[in-house]
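A single protein chain has been omitted from the complex, and every remaining protein chain is retained in its original position.
Here is subunit A:
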């Protein structure tokens, strides 16, 4: 009972004191605010990346290899890759014939175009030309209807499979299967709708895409020559061997001399994993650095202001002690005040972080689970305790007689 009463009194005094010195309190919390903003944003980004990564990684199967002109994280050598020859669609057939590890091989080429259905239209939709084997390499399932068949691909039939978002936006409640839509002015019949996949790495939607037989695509967009060959392998354990075999096949197809470097890249999920870990590592290191630095500065600020507060209120401490406040009560009073200042900074920082999160969302995906918010609050309380304990202890040990005499 006594403890709760004293806590209540301490909270009351702390609020009074903070509001009596608004500017001082605001300036004091600045360091804490910056620290909490940085720790919160860091966690929000790491968490957001993690979520996006986990949901996207399945879109790139661990057992799928991507033969492309560009490596996925080219880094500084981009000019080296620029002059490489394009990957031809015809390689897909050769790889399928020669590879012992590949179970499915699908070439893909893409372009952007406009979709039209009656008066409805969607601009800038990604149109992907591929084959029936794409359904095995893409790691995606069909929600309604079916994927395009081998026959349709060979005969270059005007059929298409649409993403979930297109079905929703163009057709609404109408069942799209068997209906026609126009891609770049040509009529295609919808044979299937893919399941919803979400955004790749939280940024690019995978659901506003439309898939058509590759022969159709080549007739519509003959200038789009660069392909990606997606290869699903038999067994995850043989991925290294499969890569070696694919490199051999590709080198033969490209007629490379033994001394020449590969002029293509075999990409795999692991690269994404590495890039993810690297990104998270950098964000973590930078964020942690800023956080620790600003929290130390902020904590010293709070400690300093608490020393001032104790000094200013020496007489008040004397009065309280005279009427029966124990050392613990005085300790608690000043500790609560330090925690309140720090917590104030923490809450303001959290609000700023959420607002800044919308900005960061343009570059990196962010997410704010409860634990991130709670951790930030916990950190600000901890800073308050650490920076308040010495001033509060000093206050609790003041001699009542001298404190009462203090002017």
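FYI, contacts are C-beta pairs under 8 Å (C-beta built on N, C-alpha and C of every residue); 3 or more make two chains touch, one makes a residue touch a chain; residues count from 1.
By definition in this document, contacts and distances are computed from a predicted model.
Engineer: Going by UniProt, what is the name of the one chain that was not included in the view, given "FecR family protein", "protein-glutamate methylesterase", "ABC transport system ATP-binding protein" or "SDR family NAD(P)-dependent oxidoreductase"?
Structural biologist: Options "FecR family protein", "protein-glutamate methylesterase", "ABC transport system ATP-binding protein" or "SDR family NAD(P)-dependent oxidoreductase" narrow down to "ABC transport system ATP-binding protein" for the missing chain.
Engineer: Out of A:54, A:154 or A:315, which residue would touch the omitted chain in the full complex?
Structural biologist: The missing chain is touched by A:315.
Engineer: Touch as defined at the start, partner being the missing chain; which of A:158, A:226 or A:400 qualifies?
Structural biologist: A:400
Engineer: Check each of A:149, A:205, A:314 or A:327 against the chain that is not shown and name the one that touches it.
Structural biologist: From the options A:149, A:205, A:314 or A:327, the contact with the absent chain belongs to A:327.
Engineer: In the complete complex, the non-displayed chain touches which residues of subunit A?
Structural biologist: The missing chain touches subunit A at positions 1-2, 5-6, 9, 16, 20, 315-316, 318-329, 400-401, 404.
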